[in-house]
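One protein chain is absent from this view; the other protein chains keep their places.
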Amino acid sequence: MDASLVLIQFLNGMQLGVLLFLLASGLTLTFGIMDFVNLAHGSLYMIGAFFCASLTFWTGSFVWGLLLAIPCTALVGLAVELSVIRHLYARDHLDHVLATFGLILCFDTLTQLIWGPEGISVPLPDVLDGQVTLLPGIVFPTFRLVIILGGLLVAGGLYWLVNHTKLGMLIRAGASNRTMVGALGIDIQTLFTAVFALGAVLAGLAGMLIAPITEASIGMGNEIIITAFVVIIVGGIGSMKGAFIAALLIGLIDTMGRSFLDDLFKLVMSTEAAETSAPAVSAMLIYILMAVVLAIRPQGLFPPKVR
Amino acid sequence: MADVSTTDPAGGARKLSVASWFMVACLVALAVIPVAIYAGGNAFWLDIATRLVVLSIAAVSLNLILGFGGMVSFGHAAYLGIGAYCVGIPTYHALFGEFELIATNSGIFHVILAVIVSAVFALITGAICLRTKGVYFIMITMAFGQMIFYLFVSLETYGADDGLVITSRSEIPGIDMDNPLAFYFLCYGSLLAVIYLVHRIVNSRFGMVIQGAKGNEDRMRSLGYSTYVYRLAAYVIAGAICGYAGALLGNFTSFISPDMMDWAASGELMFMVILGGTSMVFGPVIGAALFLLLEQLLSAFTVHWHLPFGIMLILTVLFVKGGISGLLARMGRSNG
Partner (left out) sequence: MASTLLETQELQKRFGGVTATDHVSLQVEEGECHAVIGPNGAGKTTLIAQLSGMLAPDAGTILFNGKNITQLTAQRRSHMGLARSFQITSVFMGLTVLDNVALAVQAHTGHSFHFWRPARQDQALRAPAMEMLEKVRLQDRANDLASEMSHGERRQLEIAMALATGPHLMLLDEPMAGMGPEETARMVETLKSLDGITMLLVEHDMDAVFALADRISVMVYGRLIATGSPAEVRANEEVRQAYLGEAA
């Protein structure tokens, strides 16, 4: 394994990491504040990707497509919250899980009815479609770099939102003391709706960003959502900081594991054994990480202080 | 965690008449109707019934931890997969060589392997999951289920995500596994045995402890119970039973793939349990029957049957408390 490959895979890991963060931040917000488990969060990721694809073709520009897809995804988030989710806050987690599982089935089928069973690939404008030279001899796709920077920018924005705005104050207060927020005379229902829509937009954004790389496809959210769960479990459910660190950690470990684990194994075992066992182990690597973290810290790496 | 349906064994004793007659009627119908239709020359419904009975075993095992133990496991289909691969992998090696240690067509061996591997997997993952509570538990069981899914996806030898064809079924002395009727009665007998077993467990001292731990774990600890070991034991038992169901499922479908342990499959198992109702051992069988009927009916209308199914699932959660057996119990109470 040479250094340039390591650098490139590191950046790929970062790219997966920021996408995971976009998904995990919404999950951790809805859980931290509303105590709500949303399995259908991955569906919003998928919806975002499909909106972005259609709007890119309609406007002829990926950038416009993305900018228009954001409010569309927010609207879907609002509709779901108003019709189903808000009736579930008072229920237990089992009900959350079952109802949002039902939502996934609805979303997947509706998407198929509207956009057809095939995936849609999203063309990038020429500016974003090329490669940049990072170091002499090391090139990296421009768009992937944009994802990393965009994701970090959103993370910074969320940090500012949570720590320095009135909404953020309410979010933090709501997470630690629900009744207090109610006592302050704030309409908790509206706050919940707003937070859910914010989470929907973040998930949708992740889908929009990945669409040009993988294409928008049915069920794309159902795979990554589990990884996002692993992220918030490792990070500590309800913790934004934990979600950020765990997302990058898991993005890096997953990507690096898939690329370099066989080389590492070859150091200690036969080539043949390494080549059969490495794919199996790298497929399980993040879950093993999760198991280890939980065995040591059942509440995750950064459990929220009040709960 | 608040419970979806109040487990209500004492009420159960009182509603015995309605619910248990219903159970007996269902079980008799299961023994007679598919067989009669099959004898009339139509194999389709025996096929459905076999699937129903096998999935019922899995759902009954899930209900032991979910309904009675309050452990909301979202990774239970993993055990179906493990059980099925415990049939598929030995028969694969019996045919193509290598791994002589496990290469066999012996059904007894397959079943023992399925039960042991499932129990060990449940023990390891349960030991970690059960250190956590509530939503952590749900997500972690889900993640471990998905871990097994990806493990089998990565195993090229056994077909990866294309799956593995079981070329010859398990060989069990005295039972012709290739005869649909004989195989059906094996599954049916297994279901009866599992229902009886879970019934005994639920009403034993052990069962009282896991039901108590579901209601109020702090209370149980201050009474002097080490709830963790009891819950872990229940988790392992449920996993082992479901592994057995998996071995049957592998023999039934003759084709196994990682898809059978996808988290959607776990979700379907959970749906069967909730729809049927968690307060009775037999409840999940009703749930499984309704699920398969729904699947057949809806998919006859449209290939997009997941849409109405999803909507029904949401409506069930929003409006039907305690599942079908909960309704039965309420009927039983108002009648007498």
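Chains here go by letter, A and B, matching the order in which they are written, and residues are numbered from 1 within each.
Following the convention adopted for this analysis, a contact is a pair of C-beta atoms (placed from the backbone, for glycine too) under 8 Å apart; a residue touches a chain by one contact, two chains touch by 3 or more.
Keep in mind that what you see is a predicted model, and the values were worked out from it rather than measured.
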| item | value |
| --- | --- |
| Chains still shown that are in contact with the chain withheld from the display | B |
| Touching the absent chain when the full complex is considered, from B:Asn203, B:Thr253 or B:Ser299 | B:Asn203 |
| Contacting the left-out chain in the complete assembly, out of B:Phe22, B:Tyr79, B:Tyr136 or B:Tyr230 | B:Tyr230 |
| Subunit B residues that touch the omitted chain in the full complex | 3, 6-11, 200-201, 203-209, 211-212, 215-216, 218-227, 230, 233 |
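Following the convention adopted for this analysis, only the chains that are shown with their structure count from here on.
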| item | value |
| --- | --- |
| Subunit A and subunit B, separation of their C-alpha mean positions in angstrom | 31 |
| Subunit B-facing residues of subunit A, complex | 31, 35, 37, 84, 87-88, 91-95, 97-99, 101-106, 108-110, 112-113, 222, 226, 229-230, 232-233, 237, 276, 279-280, 282-284, 287-288, 290-291, 294-295, 298-299 |
| Of subunit B, residues touching subunit A in the complex | 1-4, 66, 72, 74, 125, 128, 131-132, 134-136, 138-140, 142-144, 146-147, 150-151, 153-157, 263-264, 267, 270-271, 274, 304, 306-307, 309-314, 316-318 |
